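All protein chains of the complex are present and in place, except for one that has been dropped.
Note that the chains are named A and B in the order they appear, and that numbering of residues resets to 1 at the start of each chain.
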Amino acid sequence: MTARISPGTAYGFFTDTSICIGCKACEVACKEWNQLPGNAPRFLGDSLDNTGQLDAMNWRHVQFVEQFTPSAPGGGGGRQAWLMMSDVCKHCNQASCMDVCPTGAIIRTEFDTVFIQQDVCNGCRNCISACPFGVIGFHGDTGTVRKCTLCYDRLQAGMQPACAQACPTQSIQFGPLDQLHKRADARLATLHGDGHDRARLYGRDGQVYGGLGAFFLLMDRPETYGLPSAASAVRPGRNNAPGYLGALLGSVLAVLGGLIALRRRNESPGTR
Amino acid sequence: MRNEHFAVSPDWRWYILLYFLLAGIAGGAYVIGALLRLTGVDRTAERVAFLLALPAIVVCPVLLTLDLGSPARFWHMLVNTTPGGGGLNLHPGSPMSVGVWALSLFSVFSLVSFLAALGRPAGVARLMAGRAGTALTVVGAVLGLFVASYTGVLLSVGNEAVWSDTWTLGGLFLASGMSAAAAVVAVAARRRAAAGTERRLAEADGWFALVELLFVVLLFITLAAAGSASTVLAHGWILLWVVVGLGLLPPLLGLARRGMAGAMTAVAPVLVILGVLALRAVIIFSPQG
Partner (left out) sequence: MVSLAATFGRGAMTNHWRDIRNADLILINGANPAEAHPVGFQWFMRAKLDRGARIVHTDPRFTRTSAVADVHLPIRTGTDAAYFGGLINHVLQNNLFHDEYVRNYTNASWIVQEGYGFQDGLFSGYDAGRRTYDISTWAYEGTTAPSQASAGQPQQQVQVSGQSPQGTSLDAFARRDPTLQDPRCVFQLMRQHYARYTPEMVERITGIPRARFLEVARMVGEMGRPDRVMTIVYAVGLTHHTTGSQLIRSGAILQLLLGNIGRPGGGMNAERGHANIQGNTDNAISWEILPGYLRVPAPGQRTLDDYVAQSASRRSDPNSWNFLGANYRKFMVSLLKTWYGDAATAGNQYAFDHLPKPAQNASWMSIYDNALRGRMKGVLLSGMTATSIGPDSNQVMTALGNLEWLVVMDPLPTTSSEFWHAPGVDPATVRTEVFMLPTTHWIEKDGSFVNSGRWMQWKDQVLPPEGQSRHDHWILAELLLRVRRLYQQQGGRHPDPVLQLTMDYADPHRPTLDEIAREVNGRDLATGKRLASFALLRDDGTTTAGNWIYTGFYPESGNLARRRQGIDDPARNDPTGLGHYPNWAWSWPLNRRVLYNRASADLAGRPWDPGRPGIQWDGSRWVGDVPDYPATMSPSDPNAWLPFIMNGEGVGRLFSNSTIDGPFPEHYEPVESPITNPLHPQVSASPVAFLYDRAAGRRNRFGTAKDYPYIATSYRLTEHEHYVTQHVPLLVGLQPEPFVELPVQLAEQRGIRTGDRVRVSSARGRLEVLALVTPRLQPLTVDGRTVYQVGIPIHWGFVGVAADRDPNRGANWLANALTPFVGDANARTPEFKAFLVNVERM
């Protein structure tokens, strides 16, 4: 499958949703390997999805999007698509979670993946509000936040991630990013050739968060899959300067107001 | 352009609300103390302010810590515990990181000013009495301003709806914090304070409320632009805005018709503080659903 896995190379996922069959083997493999029991079973009836979202117990989540526009009585016409997409931490090159973490618990590994050190995290949950993809979840038992580790432990042992290994259709492909990029470009070309004009790559280039370590081939707009469009993909840091300037403005005005009110002045007896 | 948000809620709840309120009051009180010292109009009120700042601020780290998933690891914010790492932790990009440091430093200044206000140990009192003392007080005041305001910046530096859609939260939290502080100091200083101080504080509160109002307006402008104004108005949240309004009313009226302020002093502080609390509540909770 994948050749030697060596530190210093950037690894990641190319998730080709055009061949995902929604079997959820990735979800189960991830849970088995990482010993995640999952949340209490609940029928969501969201198409065939009963997992709901990525969180501390679900580091892979297969989305099902039903796109059926009523076809003519004859049966012709109308869009009939059932999109499936195995969502996961994107291992952003510019990781919002990392930007805001006060403890430095979130690090970039020797495989260029984003990893949350469980022994450092103190559960402040700032990263949760920062992750633009809603990936991270807080886990009460450990008092820390958790997410996909990109199987850091397996990579260190020279094994590919459990989810990729379990994926029967190779919808999840693991490997050195540069190789994955080539494969993705070729696949996209084929799909466009076949007239799938909505198909596109997401996170393959720098447009979203400087490029995603786990990038996707999508069969529709990112929003369809709950992913921010390139325009909405902004970093938390953008608000640092404006935020502090706002605070400064407030301070100056307040202090002025205070000085005016509390200044020395000879009381005019009338007002007493 | 309408911002899209797919971030999920960090589940920040009551501890954080109280922390945000007290940080505002503590910082505000210290600043008011400092201003009184600079203008020197009322040593008693000044001392009251400093005596208030410390107790308010010491509760804050406790609340913060209680909110952590692993309270025992509070110190991980200050010390780098990454294996192989070490040294101190300061992440300028992370308001939470910067804020924790500011909070710690400010606590020290508050303590010193507190002791000085108590008048013992004599050494500290003597130190703070002089020019150096004034200088230190100013530095403390700057930290106070930061502590009272950074919580708003902290919210903004993320990708949550509302919070990250505006740059106004810092200023808003500061102004409202000062307003609450003024009310508290006024009440505490009421009997002992020199003639006119109460009126002065009421007026100050008026100015603070005015700045707060300005920032509320700016907040709605920015949120409207980002398309998330509805979030803070939806459901019952609108009621909290009424409370905010009621809190702004007395100080603003006081400012408008000087002198009248004295009339409503009984209820005013309560309204003000409730208003400030409501403001923080609606900002913190509405986007978190």
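In the analysis below, a contact is a pair of C-beta atoms (placed from the backbone, for glycine too) under 8 Å apart; a residue touches a chain by one contact, two chains touch by 3 or more.
Since we're looking at a predicted model, the values are computed, not measured.
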| field | Chains shown that the absent chain touches, full complex | value | A
| From the list A:Gln53, A:Gln94, A:Gln170 or A:Thr224, which touches the chain that is not on show? | A:Gln170
| note | Given A:Thr15, A:Thr51 or A:Asn239, the correct residue touching the omitted chain is A:Thr51
| Footprint left on chain A by the chain that the document does not show | 18-25, 27-28, 31-32, 37-39, 41-43, 45, 47-48, 50-51, 66, 68, 70-71, 73-76, 80-84, 168-170, 187, 190
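The criterion applied here is as follows: only the chains that are shown with their structure count from here on.
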| task | Starting from the mean Cα coordinates of chain A and chain B, work out the distance between those two points in Å. | result | 33
| note | Per the touch rule, the chain B residues reaching chain A in their complex are 1, 3-12, 31-32, 35-36, 38-41, 67-71, 73-74, 76-77, 80-83, 85, 89, 91, 93-97, 100, 145-146, 149-150, 152-160, 163-164, 167-172, 174-175, 178, 195-196, 199-201, 203-204, 206-208, 210-211, 214-215, 258-259
| task | Provide the residue numbers of chain A that touch chain B in the complex, in ascending order. | result | 53, 55, 96, 99-105, 107, 117, 119-126, 128-134, 136-140, 142-145, 223, 226-229, 231-232, 234, 236-237, 239-240, 242-251, 253-264, 267, 271
